[in-house]
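Note that one protein chain is taken out, while the other chains of the complex remain in position.
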């Protein structure tokens, strides 16, 4: 085995890390969640704002305040890029695709159509200890969105502990 | 190493086992104690009756009801033989001598003057798991006697757990 | 000893001699150059080479702390540890790996349940006026935690009695399992009587009144296929050292809905989500119940152990145990003055046989057998109440396992006869 550092730290990832997109907390929002990676303490506070008819909502905004490593910060930035402006269904489909990529241990060829800059994270899946980092923001987004859809918008603090 | 069964099961021990001396609970007594070997469940209820001036008491009677293996039953019988009629000091000295013999792992030559039939237990000291058996009655005697001397005669249930 | 004495016995493991070679200790010579006849497996099982090797490999090549260490050794160690959880989940047919909690032994697992039920608030809480039901054949580890719980909370402790042939007496089940009953905790297989209990049936009755069912599978897991879903239980516990794994590890499986609702047990590293000086929040299962550095190398060993048992097949092991137990019961039946406690039908029981020898105390029986190289257990086997039920203070117990041969049983029965001769009772 060789530690393929450059496959982990793709230039795109470092770019997003240095200049995160959509960072900062904004109004309006229907749900705000706070997620923590208990192993390392990385944190994210994330808000989701949906618009549209029940059953046909669009992700109008995702805003966040994150503290964490390059991977977790860049993943949140890429996630915001990917989901803002999408139908909720489509956004959750992207979440699912990203989750599968992360759990693939390098065996899945990511679909650039679906994940765009997210394909840069393919290398992360070969570093089990970093998968949680890449998923922190995505899990927060999923949680916040599900909370709104379930009509139980509130501030929750679950943990990511796999 | 050889399992020297006959050094453990001396004929004297088996005799005392089959015909225990001084068995059964009798009046009068100043202290009754109940001791248990927690490993195997062997039990003894033992009474001590002292006579005489404070500081010069004599062990007038030791009576007991014991349930246990050959070693524990025989040891109680030999103990009763040895201490009944003795000055308390002398009885406790015999207790001490027996305790040392048991803890010697076969390295002490027992003094027949002091321990009489008790010297038959020298072989037991080579079987660490059986030392507790041999000491059950002796520990009960020591406990009951100390309780009387301390002027706190009562029914106690300590454990033997070394 | 050639261990093929009665290898025609139906149900014996076919590769018994090969299996025995997996266990280094079985070639030990004892005092007087006696071969070891190990009939104390209900107390603790022996360990196959593959379990020892897995532990050594971990210690020599992959040792690191888990979860928190992100370097290569840390990743290897975490992977090995979590793979052990997967293996145990598969061994138990658990619906989810997260429902498998590693404890230090079965006793801790039972205390975990008893304590968290006392600390729970809401419907799970066991409080004054509530009832906990156990049985008279429990191991002390499934009695004392419930005594402590009921003493501390003011709840009521009740129990199923036993029939003369060592079965659970279910005649008063309707008085025992009532609306007040919050917990029913019982052993699957008795470590003293060998009895196999109708766990699923009792679970069904307990669930009718909404009680939680805790099953002590410490003696079942080594010798029966344990399917936690089929068992009907809410919690199943067992201990590593009896399933050819190491000491220092036990397992608690519980239904997610239950475990999610219980408060934490021990506090510390690994079980937290976030900590401030004022307050903490806790991780999800399984980590919520695993405070501190877990038994890492022990989990690796346990994983190898359940793999080993799985490869042989629990059904096959069960058949082997029944065959050996049947043969042992037959052997004892030929010896006058020997009384077996518990069911006499080998199909109704596990491979632990407790018995009395008229006129010889169990200590003395085991001492004599030991002088022949035969290891059995004498005492109350941590089941004092069951002994009391049968009017005995202690007994001798012979317990077989997948490596036990009919020839060893022959040696054991001859040993009993020789013991009677030595003590002149026959």
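Here the chain labels run A, B and C in written order, and each chain numbers its own residues starting at 1.
Here is the rule we go by: contacts are C-beta pairs under 8 Å (C-beta built on N, C-alpha and C of every residue); 3 or more make two chains touch, one makes a residue touch a chain.
Only a predicted model underlies this, so the values are computations on that prediction, with no experimental measurement involved.
S.K.: Among C:40, C:82, C:98 or C:356, single out the residue that touches the unshown chain.
M.R.: C:40
S.K.: Out of C:159, C:355 or C:423, which residue would touch the omitted chain in the full complex?
M.R.: Missing-chain contact among the listed residues: C:159.
S.K.: For review purposes, identify every residue of chain B that touches the missing chain, sorted by number.
M.R.: Counting only chain B, the missing chain is touched by 3, 36, 38-41, 127-130, 157-159, 161.
S.K.: What chain C residues would touch the chain not displayed?
M.R.: These residues of chain C touch the chain that is not shown: 24-25, 28, 30-31, 36, 38, 40, 43-44, 46-47, 51-52, 55-56, 59-65, 68-74, 104-108, 110-111, 114, 119, 136, 139-145, 147-148, 152, 157, 159, 239, 241, 246-250, 264, 266-272, 274-277, 279-280, 291-298, 363, 366-367, 369-370, 373-379, 381-382, 384-385, 388.
S.K.: Write the list of chain A residues that the hidden chain touches.
M.R.: Spelled out for chain A, the touching residues are 1-3, 5, 8-9, 14, 39-43, 67-73, 127, 130, 133.
Please note the rule applied: only the chains that are shown with their structure count from here on.
S.K.: When the C-alpha atoms of chain A and chain C are each averaged to a single point, how far apart are the two points in Å?
M.R.: Result: the chain centres lie 44 Å from each other.
S.K.: Go ahead and note the Å separation of the Cα centroids belonging to chain B and chain C.
M.R.: The computed centroid separation for chain B versus chain C comes out at 37 Å.
S.K.: Taking the mean of the C-alpha atoms as each chain's centre, how many Å separate chain A from chain B?
M.R.: Each chain's C-alpha centroid was found; their separation is 75 Å.
S.K.: On chain A, where are the residues touching two or more other chains?
M.R.: Answer for chain A, listing residues that touch two or more other chains: there are none.
S.K.: For chain C, which residues are shared contacts with two or more other chains?
M.R.: Touching at least two other chains: none.
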